[in-house]
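For this depiction, one protein chain was excluded, whereas all remaining protein chains were kept in their positions.
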Amino acid sequence: MRKIKIVKNYLKHAEGSCMFSMGETKVLCVASVEEKVPPFVEHKGGTHGWITAEYAMLPRSCSERSSRGKLSNGGRAQEISRLIGRSLRAAVDLNKLGKRTITIDCDVIRADGGTRTASINGGFIALALALQKLKRQKIIKEIPLRDYIGAVSVGIYDNGKKILDLSAKEDNNADVDMNIIMTTSGKFIELQGTAEGEPFSKETLDKLLNMAYAGIKQVIDAQKKALNGILK
Amino acid sequence: MRKIKIVKNYLKHAEGSCMFSMGETKVLCVASVEEKVPPFVEHKGGTHGWITAEYAMLPRSCSERSSRGKLSNGGRAQEISRLIGRSLRAAVDLNKLGKRTITIDCDVIRADGGTRTASINGGFIALALALQKLKRQKIIKEIPLRDYIGAVSVGIYDNGKKILDLSAKEDNNADVDMNIIMTTSGKFIELQGTAEGEPFSKETLDKLLNMAYAGIKQVIDAQKKALNGILK
Amino acid sequence: MRKIKIVKNYLKHAEGSCMFSMGETKVLCVASVEEKVPPFVEHKGGTHGWITAEYAMLPRSCSERSSRGKLSNGGRAQEISRLIGRSLRAAVDLNKLGKRTITIDCDVIRADGGTRTASINGGFIALALALQKLKRQKIIKEIPLRDYIGAVSVGIYDNGKKILDLSAKEDNNADVDMNIIMTTSGKFIELQGTAEGEPFSKETLDKLLNMAYAGIKQVIDAQKKALNGILK
Amino acid sequence: MRKIKIVKNYLKHAEGSCMFSMGETKVLCVASVEEKVPPFVEHKGGTHGWITAEYAMLPRSCSERSSRGKLSNGGRAQEISRLIGRSLRAAVDLNKLGKRTITIDCDVIRADGGTRTASINGGFIALALALQKLKRQKIIKEIPLRDYIGAVSVGIYDNGKKILDLSAKEDNNADVDMNIIMTTSGKFIELQGTAEGEPFSKETLDKLLNMAYAGIKQVIDAQKKALNGILK
Amino acid sequence: MRKIKIVKNYLKHAEGSCMFSMGETKVLCVASVEEKVPPFVEHKGGTHGWITAEYAMLPRSCSERSSRGKLSNGGRAQEISRLIGRSLRAAVDLNKLGKRTITIDCDVIRADGGTRTASINGGFIALALALQKLKRQKIIKEIPLRDYIGAVSVGIYDNGKKILDLSAKEDNNADVDMNIIMTTSGKFIELQGTAEGEPFSKETLDKLLNMAYAGIKQVIDAQKKALNGILK
Partner (left out) sequence: MRKIKIVKNYLKHAEGSCMFSMGETKVLCVASVEEKVPPFVEHKGGTHGWITAEYAMLPRSCSERSSRGKLSNGGRAQEISRLIGRSLRAAVDLNKLGKRTITIDCDVIRADGGTRTASINGGFIALALALQKLKRQKIIKEIPLRDYIGAVSVGIYDNGKKILDLSAKEDNNADVDMNIIMTTSGKFIELQGTAEGEPFSKETLDKLLNMAYAGIKQVIDAQKKALNGILK
């Protein structure tokens, strides 16, 4: 697994933020709090809050420049935005958040594979920092995090070699590409696996999931260190 | 599992089409052949073809009317379109397709859960019929299908009850929601699982994957019957 | 005139719906009721309701695939949507509808000429069924339909041959193309005639209008049969 | 009928232009020539040309300001653009135009009813001037106009009063609203009639068509005078 | 400087309007009053009003036709719209305007250089007429204009020749292009200067500003004459 680097509070204005690096991949993750919820949450009544995410790549984060529109509004960006939001919502007791929305912006500064997992990992930190700030300001009574969540990619590359945390080069040539999001205790928040080339067996799946858990434990260790015991 | 119904060649103009029903869910799947490939396939040179998909819901396919734009261009629709395209490409040897694109339109006429898996199942039939037509017209020498592929949803509902092929009501209240796409021999093309409520364990995952395979075998049996031995 | 086929209540969720076929042309017409009116109707005060329509073609309803955007948002689709809405509004006493909007979605499943007239004919049935449902639910006291309305196309084709209910092939080669919408008693709701080739005389117009009325009587007979005396 | 006023060559850059007024309604009609045709005309081969139109209203041409987008791209604007284009194409032998496109921009400066008919009438003049210029420059051998075309609105207003050339106030309260486009000899290019309130009878239609022809003769007289015998 | 021509009250519906010509450049400037303010002004509380502008060119105002979208929504049009709005706001005591918005539409009918300065000059007149009307209707107590404002372009053309009020031909070949907006007493509202070719010195800037003031005095004289002592 590539080296994790976390720079907390990268943006002075934001309620929570971090620059999250995993090898050469670098994502700026920023949490913004708004004191309102979207209509479909409003309709539920009660004190439900909401967490949503927006993922975008800067035009030259990759080896070739792409247009801003495609990188922030295209199908791929929307799909990843939805995945990040869904994963982070699973980490939070929305009922204890109160009637507010936290938006996690994940802007990819430099892309070298694993931008969606880096966004979830860094997004979790930005989210936790924002919740911590809300608690310090006595806007919420307790930090409504259920557990840490961590994400990694695993895959099969180069005729059957199983690898953890794929770089762009490995990802582009992978036969199988999986993204796994888990809790501290190894339970699944989300798993997405795709056979880019050959279909893969249950046995292969099991091995990849084991590798993923080993990686996720490292991610969560780094998060714990950065967040300094925010969550008991 | 709900009842599968397949009406082949539903549209007279299209190269391949079927109305695919799974219980109350009804999707019109249509394959259109064009004698050109997108630029990024063109760049590879050779005789590579391409398969892509567009998923949309009719405005009143659900219990409440939604706007056309959201139902055909929104993030969810784009995400599902990409899933269908990716799954069907995995079933085809694109190199043997020749420089042509097959677009699979999946229009949901009536939605009662499982529209994405129904789209893949019906989309496979439309695709196979289009390939059969190309072969009959001697445009291609052989039908470049590698294997049948089938898709089902599985989930956990109502305090831990594991179920196959979720209806809309079950889906909306599920704790875990998975979509599995497999080949005849039970290998994975794609798996996507999400914990909507509680994170789930590896043991639960294994049970759900077993259930899914049982369902997919029924889907593939129905496909085989409809396609009448198109694939040896 | 081509054969009319009406399948009522095609969609279980909708307040009113039918699959309307005229020869090879097949349009799914669906009525959705919402308990609000657009601002410009709201401004009138009172108990005015509103009826509007959206016409779209599925991507492969024609012999060549077209893009979804063009088929549902382009100038032609918007023009036809406006025609359908205007015609159906003329059939209803909007003042007796109450402050609600009925949206008629007309999705062309298969196109072989006459899709706009088929949409009006099927749209009328979907609308009538929705009104009937509102009455049964005691939301309205009486069904506010003024009269049946029927639509047909007439044209001049192949050096002066006058024809009723043009197919796509006839339509594409027509010198004159008219769409007529009439009531049971032969009064005009709307008429639109275009000389695609040679301008046409008043005498020709009169003959075409006579043919149209004969066709519209058949349409209204089919509607009456399907609706089973909904309107005295 | 309201007073017609024609100011030829209003824009110095354009191949043909006129400011066309009909009472208080004022439309700037401008013809621009481009030496290429759209793909669907290109496909026909030969020397076919094309004529198209764009209709838009300035934001404050009406009594209340509307947004530019709605006034130039909305359904109504697109429908009228298509009508103008279709009508003007009917006046020209496109085969003799050669491989070029003439775009007629009709920008409504001041609106007081009848903007679509004023656009067609003024658009015809702009088109004729552009064709005359092409002939003078020896780009075409003869002016490929088949005949003059004129347009008027007729309607029923105020409990059955039949009127010619409706102002905005009359139009907004009309029971029947028709737009008629005819040639010098009284043949139809296009007719569009709508019952806004009560359906209307064949007898009423006949009377309205007679009134329309009387008005169109005045329009064509004004065009002939302005164009000074351009067409034998 | 080219000849200024002002036709007041060009549009009967608008609160204020004029056709402003400067040589061959011709801009229709129209003021529309709405009894509400945008949210960011609303938030200030009090009786602040707002003035905004929209600049657009008609498709054939230039020597070649351009698309409507580009001419009214493109970057250049938006930039000029912002400049016009900012300049006119500087002429008004917004606090005395009351909670209303005046929108100035500047539609370029014919372009021969200097369309943005003509828009500001004509826009000032339309604005002043609208304010006069509000005062006459006793909606405001006094006309909240602080001073006249006038705008001209100056530039360097043809190897160092300094010129006032550039035509399109001069503008396209200018080495330096400046737009200056001043009050009666020669104070600056806005200045924008660009070196299209060679950078220019402070000395050159001073000379251009002197020329500009001479031109602006002529503009303000014409405005005063047209507005007939509206402002003491």
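Just so it is clear, A, B, C, D and E label the chains in written order, and each chain counts residues from 1 on its own.
Throughout what follows, contacts are C-beta pairs under 8 Å (C-beta built on N, C-alpha and C of every residue); 3 or more make two chains touch, one makes a residue touch a chain.
Keep in mind that what you see is a predicted model, and the values were worked out from it rather than measured.
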Checklist entry - Omitted chain: which shown chains does it touch? => result A, E
Checklist entry - Given the contact definition stated above, which residue among E:45, E:199 or E:229 touches the chain not shown here? => result E:199
Next on the checklist: Counting contacts across the full complex, list the positions on chain E that touch the omitted chain.
Outcome noted: 74-76, 78-79, 81-82, 86, 90, 147, 182-183, 186-196, 198-202, 205, 209
Checklist entry - What residue numbers in chain A mark contact with the hidden partner chain? => result 11-14, 17, 24, 28, 30, 32, 34, 54, 56, 58-65, 68, 72, 103, 105, 107, 109-110
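The rule is simple: only the chains that are shown with their structure count from here on.
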Item to check | Chains touching both chain B and chain D | outcome: C
Checklist outcome for this item: Contacts shared by chain C with chain D include exactly none
Item to check | Same-residue or different-residue interface between chain B and chain C, half as cut-off | outcome: same
Checklist entry - If you take the mean of the Cα atoms for each chain, which one ends up farthest from chain E? => result B
Checklist entry - Using CA atom averages as chain centres, what separation in Å is found between chain A and chain E? => result 50
Checklist entry - When you check chain C against every other chain, which residues touch at least two of them? => result none
Next on the checklist: So with touch defined the way it is at the top, what topology do the chains form here? Options are line, ring, star, complete, other.
Outcome noted: line
Item to check | Chains that touch, pairwise | outcome: A-B, B-C, C-D, D-E
